[in-house]
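Apart from one protein chain that is not included, each protein chain of the complex appears where it belongs.
Going in written order, the chains are labelled A, B and C, and every chain counts its residues from 1.
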Amino acid sequence: MGERPVPERREVLGYLRERRNWGRWGRDDQVGAVNLVTARKRAAAAGLVRSGRTVSLSREFPKTPGPGNPTPSQHWMKTVPRGTGGFAADFYGTFYHGWASTHLDALCHTWDEQGMWNGRDPAREITFEGATFGGVEHWREGIVTRGVLLDLPRHRGEPYVRQDRPVHGWELAEIAEAQGLRLEPGDAVAVYSGREGWQAAHPDRAYGPEPRPGLHASCLPFLRDHDVAALVWDMMDLTPNGYDIPWSVHGAIFAYGVALVDNALLQPLAEACREEGRSEFMLVIAPLPVVGGTGSPVNPLALF
Amino acid sequence: MGERPVPERREVLGYLRERRNWGRWGRDDQVGAVNLVTARKRAAAAGLVRSGRTVSLSREFPKTPGPGNPTPSQHWMKTVPRGTGGFAADFYGTFYHGWASTHLDALCHTWDEQGMWNGRDPAREITFEGATFGGVEHWREGIVTRGVLLDLPRHRGEPYVRQDRPVHGWELAEIAEAQGLRLEPGDAVAVYSGREGWQAAHPDRAYGPEPRPGLHASCLPFLRDHDVAALVWDMMDLTPNGYDIPWSVHGAIFAYGVALVDNALLQPLAEACREEGRSEFMLVIAPLPVVGGTGSPVNPLALF
Amino acid sequence: MGERPVPERREVLGYLRERRNWGRWGRDDQVGAVNLVTARKRAAAAGLVRSGRTVSLSREFPKTPGPGNPTPSQHWMKTVPRGTGGFAADFYGTFYHGWASTHLDALCHTWDEQGMWNGRDPAREITFEGATFGGVEHWREGIVTRGVLLDLPRHRGEPYVRQDRPVHGWELAEIAEAQGLRLEPGDAVAVYSGREGWQAAHPDRAYGPEPRPGLHASCLPFLRDHDVAALVWDMMDLTPNGYDIPWSVHGAIFAYGVALVDNALLQPLAEACREEGRSEFMLVIAPLPVVGGTGSPVNPLALF
Partner (left out) sequence: MGERPVPERREVLGYLRERRNWGRWGRDDQVGAVNLVTARKRAAAAGLVRSGRTVSLSREFPKTPGPGNPTPSQHWMKTVPRGTGGFAADFYGTFYHGWASTHLDALCHTWDEQGMWNGRDPAREITFEGATFGGVEHWREGIVTRGVLLDLPRHRGEPYVRQDRPVHGWELAEIAEAQGLRLEPGDAVAVYSGREGWQAAHPDRAYGPEPRPGLHASCLPFLRDHDVAALVWDMMDLTPNGYDIPWSVHGAIFAYGVALVDNALLQPLAEACREEGRSEFMLVIAPLPVVGGTGSPVNPLALF
C-alpha cells in the first residue's frame, strides 16, 4: 500500500473533538466505550475459547531502576514466625503509569484543555483522595470481550516499528482486512509493534523517554470508526506526536472513552496467534478496584 | 445432618502430612494444584458462560485504617500538566496479606516445621529479594477454571457462620450434594460464609483479629479428596484453630499446593448464583506477575 | 492557685485573629516566629551547654500498628552482596503527622477559614507537588535555641494531665515563675504533660483518638505574650477543644508562626532537668529539607 498524507493538525483536533463520545451514554457516564461490551458480547467472547490456551499480556512487575523505569516499583519482603511454622508476606508499591508497567488507564487519566471524559473539569474531579469522576472502580466487573491482534512486524516483514515509520490508522485497517478480521463494536484491539525487537536493536536505550516510536494520531479514527472498547499496545503514541497537542492516541481516553492497556507484553500473544492460526481470542482484564484510582496494574489474559 | 465428632490433632496432622501432594508434579514443581487446571479444563470453564454476566469477587482496595485494617493500603494522587492538557497518576502501595484485601496466596506464603510446598526450606527460599521458590509468577498465565459456590448462609438458613459453629468439611460435601454439584479435579471452590452479615451483626468489631469464625481444619480432606485447585473464601480459617498448629486450612497451601483467594467478596456472587439458578461459573484469577512475590492483590471475576 | 474561668469562644477567636503575627516579618515571610531565633539567640543557647549531656526528645520510629498508630511507618530491609562482603539498606516510609511520630509541623500544616500563615489560601498553596508556601524547607538551617521545660506532673504532683483538667496558659506562667524561668523571645517551650504516665494508667486505650487530654486554648496567649518560637509537647491540644473551632493550640502555627514539635518524648528530659537542677538547655531541631513538605519527622536534641 502506498504512503498516504498524514492528517493536518485541524483534522487531528477534529478526531478528538468533533467525533467524541461525550454524552453518548449519558452526561454522567463513567464507563465510556466499555459500555459497548455487553453481556452478549462477553458470552460471545467466551465462545472463542477452544484449545484452552492462556497467554499473559503482562510484563513482569518492574522493580529494576533504569532509564526506562525512573520510578521503579517496590517489592519488600518479610517473614513472620507463627508457632512452629510461619509465613512470608510482602509489600508492593507502584507508581504504575509510565513505560515500565503493564497497566490499564482509567477514564480520568488524561485530558486536554476541553476537559476530561464527558467534559468534566480535572481541577474539580482530581482530588488528593482520588478521582471523583472516571475512576477505575467503574470497571470493577472487568473488561471481558473479544480481542483481536494486529501484528505490525508480521505485516511489515520488519522486526519492529521504527521512529520514522509510525503505525497509521489505515495500516491497522489493512492488517485487519488481510487477516480477514471484521472489527465489531466493543472489541479490544491489541496492536503489537515489536517492542522486544526494538529493545534488542537499541541495547543502549530504553523504550520510554522521547523520542519513541509508536502509533500515529491517524489511528484515532480507526478506533472511533470501529467502536473499539479497549486498546492494548506494547508501543504507545508516537512521540513527539508532531502536532503540538498534549495527547494524540492517548486522547482516545477522554474523547471516546476507550480503555487503554499500556506497555502490554504482546510478543507471546503474537506467537500464540501464529501457532493457533487465528487472531481473535477471549480477553480478560481485571483491574484492582481502587476507588478514585487513575488506572491499575493488570495482568490481561488472552484465552484461545 | 447430625453433628459429627471433630477430628483429633493427630488426624489433622495426618491431613497435612500423610496426604500431601509433595512430589506429585515433580520435586521442583512450583505450580501445585493449579497443575490440575488443564487447557481442557479452561476450555470447559469457558463453556459455562451463557448469559455473559460478570461478577467481581474483590473488595475495594482497602485504604481506610481500622482494627480490621491495621496496615492500610496507600493511594497517593498526583496531577501533571502536559501542554494545554495534563494527566492524573497515582501510587498504590499495599501490604496485602491479612484480612482487608482480596488477594491470592502464592505457594511460598505459608509453612510449618516440615517446610514449604514440596518440602522446601523457608530459611533458604525466602530472601530479601523475594521468594526463590513458589513465587506468584508461576501462576502468571492466570488461574482460569470452573468455579463452584458453596453457600453456607443459604444452606444453614442463617445469615453468617458463627464462631461456635465453624464450617466443616462434611458440610461442604452436603452443600455440594444438595445443589447437585459434582466436584472435579482442578475446580475452584468458593465458600461463602456470610462475612457481610457477620460484620453487620458485629458493628463494634472487625473481621480479622482473633477470635474469628470460619472454616474448620476438617475442610482439609474435602479439598484434598476433590483435588480442588483453588479455594476462594470470605471468612478464613476458624481462629483459634483449636489444635495448636500454625495453620489449619491455610495449610492446604504448603500441603496440597492449593491456591487461596483470601477475603473474597462473595455476597454478590451468592446473589448472582441465586438469580442465575446455578452454582457453577467460569472463574478468572489474574495475579500481577511479581517475581518472587508471596501473592497478589487480585480482582477475581466470575462469568455466567 | 484557684480555678479561673476559661475564655469564651470570642476570646479564643481573638487570640487567633486579633493577635496574629501576619505581616510582622513581611507579607511573604515563610519563617514565622522562628525569625525570633537570631544568631545571637543561638549563640546564647550554646552557652547553656555545660555538662555536655544530651537527651533525645524523639519517640521511636513508630512501626507497630495499633489504635494509636493507624497508619504505621514502614521499615523494609534488604541486604545486597558486594564482592566478598555486602551491605544492608532499608526503606523508611512515614505518614508522620498524627499521634505516633515525633515530628515538626511546618507553617503550611494547618489553617482555618481565614487562611494559612500570613493569610495565604490553602487551595492555592497546597499542591500535589507539595506546599508552595510555608514548606519545612524554610527551616532547613534548623531551629537552634534556648529550650525551657515546663513540667506539669512535677508542678501538679500528679503523674499526668487528665482529660478533665487540661493545661491552661496561666498554669504555664505559674510553672515558669515557680522555677524562676523568665521566658524570652525566640525560646522553645517544652510542655511535659506526662504522656507515659497517662498511657500506663490507660492500658486499654491509646493516646490519640478523641477524647484526649492536653493543652487548653488558653495557652495561646501564653505563647503569643512570650514570643515563643517553638512548642515541644508530648500531649497536644485538649480534644475536643470545647469551642467548635478547627484548631485551638495548633492554631499557633497559622496565627503566630510557631513551630510545633508534636508527640515529643519528654519524660527523659524531665528526668534530666531534675538531675541537672535546671530547666533550660540548648535545643536543636534539624528537619529533613523536603521542599514543599508539611513538616518532618525529627529527633530533637536537648543539650545541658
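We take it that a residue touches a chain if its C-beta (ideal position, glycine included) is under 8 Å from a C-beta of that chain, and two chains touch if they have at least 3 such contacts.
It should be emphasised that the depicted structure is a prediction, and the values quoted were computed from it without experimental measurement.
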Touching residue (missing chain; options C:108, C:149, C:167 or C:235): C:108
Sole contact to the chain not displayed, among A:72, A:115 or A:268: A:72
Where the missing chain touches subunit C, by residue: 38-44, 46-47, 49-56, 58-61, 63, 74-75, 77, 79, 82-97, 108-113, 122, 126-131, 137, 140-142, 144, 244-247, 282, 284, 286-301, 303
Missing-chain contacts mapped onto subunit B: 74, 76-78, 91, 128
Touch list for subunit A against the chain that is not drawn: 65-67, 70-72, 77-79, 93, 128-129
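Simple rule for what comes next: only the chains that are shown with their structure count from here on.
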Chain-level touch network, classified as line, ring, star, complete or other: complete
Between subunit A and subunit B, centroid-to-centroid distance (C-alpha), Å: 29
Chain centre separation (subunit B, subunit C; CA means) in Å: 46
Residue numbers of subunit C (touch at least two other chains): 77-78, 128
